[in-house]
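Please see the structure below; I have some questions.
Complex shown without one protein chain; remaining protein chains in place.
As written, the chains take the letters A, B and C, and residue 1 is the first residue of each chain.
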Amino acid sequence: MIKAGIVGGTGYTGVELLRLLALHPGVAVHAVTSRSDAGKRVDAVYPNLRGHIDKVFVEPELNSLSECGVVFFATPNGTAMRMAQALLDKGIKIIDLAADFRLKDGAVWEKWYGEPHACPCLLSEAVYGLPEAQRSAVRNARLLANPGCYPTSVQLALLPLIEAKAIHLDNLVADVKSGASGAGRKAELSLLMSESGESFKAYAVDGHRHLPEIEQELTQAAGMPVGLTFVPHLLPMIRGIHATVYARVKDDTLDFQQLFETRYRDEVFVDVLPAGSHPDTRNVRGSNRCQLAIHRPQQGNALVILSVIDNLVKGAAGQAVQNMNLMFGLPETQGLEAIGLYP
Amino acid sequence: MIKAGIVGGTGYTGVELLRLLALHPGVAVHAVTSRSDAGKRVDAVYPNLRGHIDKVFVEPELNSLSECGVVFFATPNGTAMRMAQALLDKGIKIIDLAADFRLKDGAVWEKWYGEPHACPCLLSEAVYGLPEAQRSAVRNARLLANPGCYPTSVQLALLPLIEAKAIHLDNLVADVKSGASGAGRKAELSLLMSESGESFKAYAVDGHRHLPEIEQELTQAAGMPVGLTFVPHLLPMIRGIHATVYARVKDDTLDFQQLFETRYRDEVFVDVLPAGSHPDTRNVRGSNRCQLAIHRPQQGNALVILSVIDNLVKGAAGQAVQNMNLMFGLPETQGLEAIGLYP
Amino acid sequence: MIKAGIVGGTGYTGVELLRLLALHPGVAVHAVTSRSDAGKRVDAVYPNLRGHIDKVFVEPELNSLSECGVVFFATPNGTAMRMAQALLDKGIKIIDLAADFRLKDGAVWEKWYGEPHACPCLLSEAVYGLPEAQRSAVRNARLLANPGCYPTSVQLALLPLIEAKAIHLDNLVADVKSGASGAGRKAELSLLMSESGESFKAYAVDGHRHLPEIEQELTQAAGMPVGLTFVPHLLPMIRGIHATVYARVKDDTLDFQQLFETRYRDEVFVDVLPAGSHPDTRNVRGSNRCQLAIHRPQQGNALVILSVIDNLVKGAAGQAVQNMNLMFGLPETQGLEAIGLYP
Partner (left out) sequence: MIKAGIVGGTGYTGVELLRLLALHPGVAVHAVTSRSDAGKRVDAVYPNLRGHIDKVFVEPELNSLSECGVVFFATPNGTAMRMAQALLDKGIKIIDLAADFRLKDGAVWEKWYGEPHACPCLLSEAVYGLPEAQRSAVRNARLLANPGCYPTSVQLALLPLIEAKAIHLDNLVADVKSGASGAGRKAELSLLMSESGESFKAYAVDGHRHLPEIEQELTQAAGMPVGLTFVPHLLPMIRGIHATVYARVKDDTLDFQQLFETRYRDEVFVDVLPAGSHPDTRNVRGSNRCQLAIHRPQQGNALVILSVIDNLVKGAAGQAVQNMNLMFGLPETQGLEAIGLYP
């Protein structure tokens, strides 16, 4: 039984981790930290967990975590990088759901996150944990950077095409839409029901923090730079990401449907829908699955790839558990069998 | 392994049954019928089930069901009563999620459902399957009438008070609000997103079909007639029922919080929240749980009981699985462990 | 042209007042104050007002308001009572959309609002501005207390019955549901899209601040105390209130439909729907109208009155403009002609 610690258990990725780990047969939740709610029962803050988690939030200190086999950081950016070395030194594995270890280049990290990286020497060791791209590295990781929600949806849409050198790389477009839970559990005016309900908007068009992460990974897959325009949008709903990705065909003799089906044949969490499909975010709600559809409108030179995930599961906590399973030699799907909640 | 048949697998209660049974360790889904979708793959109609159900919809005929140990009817009212006797004759147990066997009096049934009952002789045998009230009868049932969604939420709110003779029975009020999925998967104008989104209304104030069912069961529990005003409302959301039930205190020396906690102490699917709580429907979304809170405003003579369920789970498919578990001697919670999907 | 000032122009009632006053032919918006946004253009904060309001938010000081003929307070409770006397002394009329002047008894005010009233001597002069009940007093008011949103919906549902002595008064129930905008534009966790979307709950069951206001006005109309259980709920939508009010018939020879139609025959903003109707909140969205329906289920002794308003219009800013029109001798409907925005 793996003892798991969760640092930052009061955000949406934290409570989603608790939902998944509470029923995971190979894991015992050992400690859940929260600066703001320390001393309160976890199930008093999250009544959906009553009867499933019998813990009290504790302060985020090393002592509380020292018996854990793995510690998840479901914290704001900038937290994990300050505690990582000490935990690794105790032989504790780390899975960071924030962005502290996703970028390889400390200077790029500093540019986008607005402060110097506190632990740059670990950046090269950290494994970027998209299992469908890096499974063997994940298995051996001590320090795992869990991908962002937008980057997961976009990379799964583009990797087969990039690996097959099937598209032009200079002018990709990723128009991505996220439910409000992606913005986290923060008391901000713009996230109020009355502000973000029954309305839709783009944001951060001039540069979102997930852009360098996507560029880094796609560039690595391509072996050359990619040009990507990435525009995130806020949907008037809670869970779900839909990426609509546009690329231009390079080799038009390819069967793109076949290409995707072959690439993901053995991936249990990536589901290529039949030709002509339009995935709904609702069909993956609460599940760790990405559903994909590939279109080539009017057999022209444009490809449109549709990619949906639940931002809190395959886009965060579910992928973290998938990575944990790999890191500890457990079956990759353990604790992740839930079916999408439709309707 | 119990072989299960589902008649009417294309409605919301049908697909929810499939979601639950697909992961139930003691059940194999043997046949799923649909008049409208016969011949199509189940997972082509419900892509959330891809990889979980490898079946094709078949016509609703006895032959398809003859090897089943249990048949669920997730059909419109008036279907189960026409097939029940033939199935029972083959030794197949029946769980009807519609209303055909909920009322004991055929004349009352005819009044509310607008046609003579096709099988009145079975009405007395049928067991009304609210396990928290009738567990031992459920265990022995061949023919089980699964309660309606509204009646489940209202009865669980009132049973402790009625059993304890703690309230006046002549003037109860149940103001109940349901998500749109409670109205079923029917192409009706009034259920469109553009009609029922961002709006709220009452309906059927002059008499809803769930009224006689609630009156029958409360009258039985009380041993005398109850006077109930029941008003259903349509919420601009998908899943969830919230009943707000009003009663007048008869014995004001009672500790009502304690009364509820004691009554439901051993009920794993009924969760009495701490005094002062206000349950959210979201905390039971996707789970088989009812959460309750008891209030006595300003210590006056009015009681207000708040009761939330997921209409498709504890209000339909989950309760049906709970009943099946009891009827077949399985652990009552098997296949029903899911935690409410928050947020 | 009346010069209007708005104190607290950054909340939802403030911006709704601006929307209405910007197109009102008899009013010029002279000053809009905001502590938090002083110095910013109004239409930079509220882009829906671009081209309609050419003002900059100013600090809430007397000087800015001294040329106004009327000042609206769209502020938190406790603000208007500190500025009212000074404005009245300058001959400026006041319309307070908050609760400072709604209660006649300073001790009751202090009990519910948690501080001593700063200006108790004005409580008796202030007119409670429900025009359908107090039109002539409103016409002569200097200091007008605009009713709360819940109280407006409940009073319009009960006044005809109380005035006609048609119901028992000891055990009324008002089960009322409000869209999220009723909670105001405040950065609170519980109001986030991810918290209040796709979910429903009651709140403040043990006592909401609108209760004493309703009790005061109904008691006055009845000439005797009324016993009311009032339970507010939060709807997963933005605008709209639906009150479901329960009463027991005293005189069962009455034609209740006729009673309501007669009572409101000359009221342009109260619309009694045909018998058997179920009002939708959407049909009054953005309009100053209350729609009512009266039911007597199965001709028993229970009455159910359904009452819908837009909480920001007839429940706040629209009613304030209606009151202003009366106070200044303008046509009562001026600036309030908008039709409900369906769908």
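Note that in this section a contact is a pair of C-beta atoms (placed from the backbone, for glycine too) under 8 Å apart; a residue touches a chain by one contact, two chains touch by 3 or more.
The structure displayed is predicted, hence computed values, not measured ones.
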Options C:H52, C:K104, C:R139 or C:K186, residue touching the unrepresented chain = C:H52
Which one, A:R209, A:R282 or A:K314, makes contact with the chain that was left out?
-> A:R282
Of A:S194, A:Q216, A:S287 or A:N323, which one is in contact with the hidden chain?
-> A:S194
Footprint of the hidden chain on chain A, which residues?
-> 171, 173, 175, 177, 194-195, 197-203, 205-207, 227, 229, 231, 233, 235-240, 242, 244, 246, 248, 276, 278-282, 285, 295, 297-298, 300, 302, 304, 306, 308, 343
Residues belonging to chain C that touch the chain removed from view | 12, 15, 19, 22-23, 44, 46-52, 181, 185, 197-198, 238-239, 268, 271, 273-274, 277, 279-280, 282-287, 291, 337-343
Positions on chain B contacted by the hidden chain, ascending | 12, 179-181, 185-189, 191-198, 236-238
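Throughout what follows, only the chains that are shown with their structure count from here on.
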Identity of the most central chain, Cα criterion = B
Relative to chain C, chain with the most remote C-alpha centre | A
Busiest interface, counting C-beta pairs, is B-C
Which positions in chain A touch two or more other chains at once?
-> 12, 181, 185, 197-198, 238
